[in-house]
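Omission of a single protein chain aside, the complex is shown with its protein chains in their original locations.
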Amino acid sequence: MSDLFIAIIATLGTIFVLLAAIGLVRMPDTYLRISVTTKAATLGIGLILIAAAFYFKELSVTSRVLAIILFIILTAPIAAHLIGRASYFIGVKLWHKSVMDDLEGKYKKVTHELMSEDIEDESTAIINTIEETPNDTKNK
Amino acid sequence: MISRRFLSNILLTFVWVALTGSFGFLNFLFGFVLSFLIMWIITLNNGDEKYFKIIPKIIFFFLFFSYELIKANIQVAFDVVTPKFYMKPGIVKVPLDAKSDIEITLLANLISLTPGTLSLDVSNDRKVLYVHAMYISDKEKFINDIKQGFERRLLEILR
Amino acid sequence: MEFLLALVTGLLYAAGLYMMLRRSLVKLIIGLILIGNGANMLIFLLGRITKGLPPIIPEESKVFLEPYADPVPQALILTAIVISFGLQSFAIVLIKRAYKVVKTDDLDQMNSTDEYS
Amino acid sequence: MKTIILKTASKYLLPLLLLFSVFILLRGHYLPGGGFVGGLIASIAFVVYAFANGLEQTKDLLRIHPGYLMPVGLLIAFVAGISPMFLSALPFMTGEWFAEPLAVIGMVGSALFFDIGVFIVVVGVSLTIIFTITESA
Amino acid sequence: MLIAILSGFLFAFILVFAGNDLKNKYAIVSAIVPFGLFVYFLQFTNRIAAGEVIKKTYQWIPSLNVNLGFTLDGISLIFALMITGIGFLVFVYTAAYLKGHHYLDRFYGYLAIFMAAMLGLVLSDNILSLFIFWELTSISSFFLIGFNNKEKSSRQSAVLALAITGIGGLLLLAGMLILGNVTGTYSIAEMLSSQSIISDSPHYIIIVLLLFGAAFTKSAQFPFHFWLPGAMKAPTPVSTYLHSATMVKAGIYLLMRFTPILGSTELWNTTLIIVGAVTMLYAAIHTIFRTDLKGILAYSTISALGILVFLIGLGTKDALLAACAFILVHAFYKACLFLVTGIIDHETGTRDTTVLSGLRKVMLPVAIAGILAAVSNAGIPPSFGFLGKDLIYESTLHMGDMAIVLTALAVLTNILLLYAGFVAGVKPFTGKLPSQFEKVHLPSYLMWAPPLILAVGGIVIGLFPGIVEGALIKPAVTALGANSGDIHLKLWHGFNTVLALSATTIGVGLLVYFVLKPSEKLVQLAQKFEIISPQHIVESLAYGFAYFSSYWSKIVQNGYLRNYIATIIIFLIIVVGYTLFNHTTFEIDYNSFAKLTVYEILTLVLMIVGILFTVFTKSRLAAVASMGVVGLAISLIFVYYSAPDLAMTQFSIDTLTVILFVLVLYKLPKYLNISNTANRIKDGVISIAFGSLIMVLALEVLSQPQNTETSSFYAENAYILAKGKNVVNVILVDFRGIDTFMEISVLTIAAIGVFSLLKLRLAKKFRDK
Amino acid sequence: MINHIVLYPILVQLFFAIVLLFAWNSVRLQKSISIFGCIVSLALSIWLFITIWTKGTLTIQAGNWEAPFGITFVADIFAATLVLLTAISGLAVSIFSAGTILRARFKFGYLPIFHFLLLGLNGAFLTGDIFNLYVWFEIIIISSFVLITIGGEKKQLEGAIKYFTLNILASMIFLTAIAVLYGLTGSLNMADLALKVAEIENRGLVEITALLFLIGFGIKAAIFPLYFWLPASYHTPPPAVMAIFGGLLTKVGVYALIRVFTLIFVGEDFLETIILSIAGLTLFSGAVGALVQNNIVKIFSYLIICHIGFMILGLGLYTEAAIAGAVFYLIHDIVVKTNLFMVSGLIYRIKGTFSMRDLGGLYAHYPMFSLLMIIPLFSLIGIPPLSGFWPKLALITESFKIGNYWLIGAVLFATFITLFVIARMWSEVFWKDGPVLNKVPNFRYFQLLNKRQKLQMIVPMVFLAMVSLYIGFGAEHIQRLSSRIAVELMNNQLYIEAVLNK
Partner (left out) sequence: MSLYDYLYFILLPVLSVAMILLFVRFLLGPSIADRVIALDLLITTGIGIIAIYSIITDQPTFLDIAMILALIAFLGTVAFSYYLEKRNKNE
């Protein structure tokens, strides 16, 4: 019974990880890849770790597992946020089927200050339009 | 100030006890001293004061969040495994009611953790959060969902 | 499995050397790192590999009850890795500084000290 | 980096990671870990903090230049190493042990102090290297 | 005796500190040293004449068989007296010649060292100590030749002389060591009894050739003679002392000394006769083509040295006798001529024979000395020279089939030498005194007395040969291993072939002197043949070698790091590969290996592709990130194979390295892809060979039995003795704690290095150029 | 517990290195501590040496773990001698540094690193564990990297990159060799290895391991064709650093070669041939390199290589006398090369250049210094009876005994070129008048130094000159020492017994 439970959780976790992997390969632009994968993987790994905690049934293991999960949940979105905004700075374009880009022209070029409204002088702002060519892999 | 530090200290001590998995008095004491030292070293000067109130709310919120997480995950998973993409992605500007650092941070993180959405950045004046989302059929509805869902619940806990 | 590990070890050495033979400073350091990893793998492999039995004495006993992996190569590699880290970090800074001063990444242009004078 | 999110998070990560690093340090003798990895984690804590809040603030937090941790750690390790020579005329690096195990840590002896020395040196080294590079970058 | 020999060194040492006083006031005092030594050696004459051989041994380095073993026998005594006697005169002469010279103290120091070394050389019984003193004479000669070191030619001559005599010295060293090994002793006296061992040894030829190399270079034999004319750049006292009377005769001494041990073989005799003959004639002819007095004297000295070698080569008792006598004869007249030349140079400022004449009017004592020396040199009776020349002809005439040829050579040489002697000793003093020399005056008696003493001595000994016969010549001949019982030196032998030859020599010689005048034309004529001269050839060879050296060095040390790496690895591949394929058998037992599993293979695929991507990607950042992937894969392998600590550390370190890289990278330029395809293929081949070698080696080692004695000790005692359960950690902090201690020291040093490398900027003004 | 003293030379350097780190901010204090530390170290080394000389080999098991399980430190007479020489050179360079190194360099850890380097040297000489030797080598390498780059000037950096790369490559090969050795024997203790390697049946693999060690150590020892890093880098750091590099660094490689090939890999004919060929080519190539240089420190650099050939030759000949010769040469070379680079440092301070073309007039203006300098210069050539001469006797004799005239030729050739090069140097640097050089503004000419600084330059040179004179004139003592070392080395059983008590 316990084994079955562990197997199920572990399987679920593995599926999410696999989904994240597939998502990372398939998604058409960087932001989507970040978006899709961060959580799927987090969830998947969390489940697998929980499976391990159930398997060992030891307080020290469980607490460690919780610590890891906590840490991942805490850091994964931050990591996604960091790399997402960094992508924007370096000019990674959005997928051509994207419907809007509210961020356009709101970063100051040099200081990377982010405004809540448009910057008047366009020459000082990072302009990062949606990709024109429908080529999925050539973002840059 | 002192009580705040003390609370942080106790909290850390519990983390220690959980980590080591031994609930003996000595371990607790050791954990306390250790946490105290760490607190002393880094002098956290903006720790929050309501740890004990927060903890149960966190747990409640955690359950809600888990539900959201799984639901959204399935939606995205479907899009990932099926050949055609159904999504309408884009970056949306979401005005913020959250004010303090911790509020904004938690909100942004929770949005990111939910599949399909990703907090890209907070404006320097902390008025807006820029979110990248996969399914923007209606921009206003999207913003509203966030504000009424995550933000409201979160602020309820934090304030 | 040992065969494949030997193959990978050889590959690390080969790749490392190849990188070192390029003319670029950055590649040179990458090459050194790769060879370093190769040497560590070699120690690991030649110390004989054991699967799934880390050399940690179980909580309840005082000696090993079942076979265990040889701890010595592990300790050696640990020391070697850390030492390499020290050297690598220094090397990385060295190339940074060298580039700043010599203004090129091309090693072929750094031979003033070999010139005859 | 000017991001509120990372800044806020780093303030909470710092004590957690430091705690974890000490945990890894102390249990090294029984389970994987030890001074080296522990020291690395501690320095990662500070480095993340530094990325988020800038070097100056991190240095203020540390109060002393991380470089000074190196001789301190080396000295602790050195004293741990020579203590058997003075205490019981045994060779350098011989383990000296307290008779009874301590709670949490287990048996306490010169090896532990040595490992603490390693821990401190590693923190000092990693921080010195990373801070120096970041500063001059 | 040790103190006697070393007194020169002591004196030199004192000069280092007390030199100033000496050079300012008491220069002449220094002559006490050689004079005292002269007297000291003089007192042994009776005992030596009585057939005694005086020995004295001082232990020095017994474990290397080096001792200061001194033997005073006939040959040594001749040389010792010459060294100290002429030394005394030269010291006196110098006091005036270099009066007030800024570096007079140094000069005396060098001279004293030289004298001591030379004494040590001729007195050593131990062949290694002989070599040591031999080298010291070369070194002191170097300093003396280069005494006027502001002149480029002086410096060049000094280096050249040192180079040539240095080569000789090294040959001597090798020869002596081989000789010592063959005979089992380093004592010359002991070798005398093992003559047959040596001549039967397969190493005889090499020993003799090495010895010849030493002797010929030192004694300026053709074709190694050319350093000696150059050495005339030295102040005249040096030319007199070293390059005529003593040092150059060290080679002669060596040949003489080893005549009883190595001599009397065809190789020995023939070689010496040929070399001696060529040298004496070649150098004698050269004197015609010189106008510089010292040049003429230099070549006539070379010629005289040739005669000595020639005589030793003849090897008969007569010849050895002639050699012993001629050494003395030559010492007297040549030293005198040099000193006279020195005076002329000193007073008139020139040594050009074409302008010098009539100086008798202003410096009569000097003229007397010069003319008397020329007379002795010419072999005109009743000079000592006459006696010497007689003995030479006597010995050549008794050479059987070859007598005529050898005698003819000797006569021809002597004719030319007579010419040279007259040009040097007579011409400057005869004829009309040119106006520019009218104000020239006689120098201090300290300068003219020494040559005069020598000149007069040459005549006196000619008249009374008994003075030297019993005391010096006979014991010397005895020491050379010949029977000296019936030797009797006398001036008049009656009318015989020898007398006729002497008369011919003198007659033709004088004729040549009056007919042939030294001139610039002749000098220029000689220069046309410069291209085939040994000096030119040696210099060309030296230049050639220098060119080769620079070519070789540029090939080896070409400045390209990649070539250095490639060379080292190719060397490794060759030697290790050769051994691997020739000395080991391949027996790889695949069954003993762990089973393959899917996830492990996939991890390895990750790793392999990661490595390849790192290598071939065009983006630096991608390469760096790819290293992170490789690091992850390695960590996973460590996890699979029971190394949790390793996995942790490997991964942390790899990521940290990647981070450091990343932090540094953006200051660096883009990747270069400059190497061409050919290079890439070449490097690829080397790399694959290297990798394959490591792989095969690894598999080969894996097939060997494993020894687990050590590791099981750790595992069994980690907890019981070292109180830890994580054995790896226990090894790190306890069993092998020092490794870890040094590991953190490495980290500390690296951190300081990083810190100083990035923070330390030397202010521009402090930069070294 | 007399055997504690085996570790004293290591511990004292470690201690002073740490103390110096604490004194980071005070240059003056650092200088005093360093010199004091070197004196203490010298005293302890003398004590160790005398003890070993009278009592024989001492060992100590670090951590009190019985050999071969812990790390053993072994002070046989060979190791004790080298430790003593390290202390001598170390003291000299420490004082010399105090007078010559720029204040800016002191402020960035020059002295602590210097003591770490000495620590590494002592450790390498004393350790009886092959992996521990690797660790000491790394200490040496990293400290030398830092010393070579400290100040970070262009030529320093260019040289450092080559130095760095090739030395790390050497370490990697060394590590590879250790991996193979461990795979074959499961042991790291050198005495234990000696026993276990002898039992291995597959001699081919033993030879390969030996070759890997040969190459790994050979790069560090700067033998042909592995020496490239040396001429590329040795002339780039400040003279005090050159002095310690030139005196001791390559010698560690030689030490390791001698140690490993007399203790662990004994009697492989194939290796002998290779080592002898390498020795001959090293002598040749180093000499030829020195011949074409015009910069005095570059000349010295090539002469280092050339003279390494003598030591390798002694090892290759592999007889007691030849090893004694190699050891004698090693002893001589450490003192003389250290001194030579200090000499070049002094010349540099006086004239502001290393180029022979621009130098000149030293003998006229600094006669006493010239006499002081001539001692190491002539010792280097091996003008008898100075120190470099004596070991060549054994080398030539032993080459003769195996009938290899090529080797004799190589020895003579190398000696001759050294003679020639030094004679030319003397002529150019000391005799020649030399061009009038423009004064470099702000350059700290010797004449401008204060008396203390001048003394700090001169005293160590006098000290080392005295030592090398002693080696030359007291050759009997050194020869007896070398012979004893050779006897111990050739009889590896002694070492094994001392370590393993069996």
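The letters A, B, C, D, E and F name the chains in turn, as written, and every chain counts its residues from 1.
Just so we're on the same page, a contact is a pair of C-beta atoms (placed from the backbone, for glycine too) under 8 Å apart; a residue touches a chain by one contact, two chains touch by 3 or more.
Nothing here was measured: the structure is a model prediction, and the numbers come from that model.
Among the residues E:632, E:686 or E:699, only E:632 touches the chain that is left out of the figure.
Of the listed residues E:644, E:691, E:724 or E:737, the one in contact with the hidden chain in the full complex is E:644. For subunit A, the residues in touch with the chain missing from this view are 3, 6-7, 10-11, 13-14, 17-18, 20-22, 24-25, 30, 33-34, 37, 41-42, 44-45, 48-49, 51-52, 55-56, 58, 60-61, 64-65, 67-68, 71-72, 75-76, 78-79, 82-87, 89-90, 92, 110, 112, 137-140. Residue-level contact of subunit D with the missing chain is found at 1, 6, 17, 20, 24, 31-33, 37, 41, 44, 47-48, 51-52, 137. What subunit C contributes to its contact with the hidden chain is residues 52-54, 56.
Definition applied: only the chains that are shown with their structure count from here on.
Touching subunit A and subunit B at once are the following chains: D. Shared contact partners of subunit B and subunit F, listed by label: D. With chains reduced to the mean position of their C-alpha atoms, the one farthest from subunit E is B.
Centre to centre, using the average C-alpha position, subunit A and subunit F are separated by 57 Å.
Computed from the mean C-alpha positions, the centre of subunit E lies at a distance of 26 Å from the centre of subunit F.
Remark: subunit C and subunit E have CA centroids separated by 49 Å (rounded to whole angstrom).
Shown for subunit F are the residues that touch two or more other chains, namely 14, 17, 21, 62-63, 131, 135, 138, 142, 145-146, 149, 152-153, 161-162, 165, 169, 176, 180, 183, 186, 188, 231-232, 292.
Shared interface positions of subunit B, i.e. residues touching 2 or more other chains, are given as 15, 19-20, 22, 108-109, 119, 121-122, 124. All chain pairs that count as touching, in label order, are A-B, A-D, B-D, C-D, C-E, C-F, D-E, D-F, E-F. Subunit D contributes residues 67-68, 70-71, 74-75, 78, 82, 84-85, 89-95 to its touches with subunit F in the complex.
Across the complex, subunit D is touched by residues 1, 3-4, 7, 11, 14-15, 17-18, 21-22, 24, 60-64 of subunit F. Chain contact summary for the complex, subunit A toward subunit D: residues 67, 71, 74-75, 78, 81-82, 85, 111-113.
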